[in-house]
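These notes are about the structure you will find just below.
Excluded from the complex is one protein chain; the other protein chains are retained at their positions.
Moving on, here comes chain A:
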């Protein structure tokens, strides 16, 4: 009887041991349906492309089913603020997450402090200003010089309120005011543009002289084979892109608080507030793992995006510092309402 009891006890212990072993190897996301909201409604912009590529690799890594929902900035912030912290809802979004709040486009309840900042998956250095190929300047420094030499001329720059283009414009505007005087800065006019398609049409219609968009979406229009009416040239990059000869803001000497201005869109995974640290850790490890995958890197590189993993802890520190450094600039800069009144 004792022998039977001992065998039974050993069997039970073995069962529990194996069961727990199995549980340890399984991550919390395995088999789950995960909704990844993004801050854009477009399925062709960098937000969707990076989220789609990342979620396909993450799905494999986590053995989960991640679906990208292109809901737009407002709904994405709302979703991530109200979702349960169970790992079934994540947000993959770029710097507009905090820029929108700083510019007052989104409520303060959507501040970074009210969500969990996960790992950074990649960056898009391809934020670019473009002008018509026939424009009398080849870059934005020359544009300022052109305006100085031609006091009757204006340059209209199409930007999106509360977006990355907004911060790029403000840094340029402030720099022009310091370097060339307020008179020249006052002739750098703002026109508000929406999607890339809208901004292209504004340029072709003659309703804007310079537009801001994603590098890969405008690259085709710079080809010499494109007819004159449509052809564009790049006049300013916010960060260096391999193989692109157009100067960056930093290379043109455009500075922010005395420092060269460099800005890449950083794509970060955000989770609802109070998400257990364990889940964030598992997600972090999965992103770290896929970021070593050469095919993932190649797929991102095909669209000029860079895989640039940063752990959740490092990302949090970095992005809050980035936000705080921009806050003073945004507060001091004239609002778009004021700039468009000119």
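Structure notes:
We adopt the following convention: a residue touches a chain if its C-beta (ideal position, glycine included) is under 8 Å from a C-beta of that chain, and two chains touch if they have at least 3 such contacts; residues count from 1.
The rule is simple: contacts and distances are computed from a predicted model.
Note on the omitted subunit: UniProt lists it as "Putative tricarboxylic transport membrane protein", one of the names in "4-hydroxyphenylacetate decarboxylase activating enzyme", "DNA-binding response regulator", "Putative tricarboxylic transport membrane protein" or "TolB-like translocation protein signal peptide".
From the set A:68, A:143, A:241 or A:319, the residue in touch with the chain omitted from the display is A:68, counting the whole complex.
Note that of A:151, A:206 or A:243, the residue touching the chain absent from this view is A:206.
Between the chain not shown and the residues A:191, A:262, A:285 or A:329, the one that touches is A:191. The omitted chain makes contact with chain A at the following residues, 35, 37, 42-44, 48-49, 52, 56, 67-72, 74-75, 78, 100, 103-105, 107, 161-162, 191-192, 194, 197-198, 200-202, 204-207, 216-217, 219-221, 223, 225-227, 229-230, 302-303, 336-337, 340.
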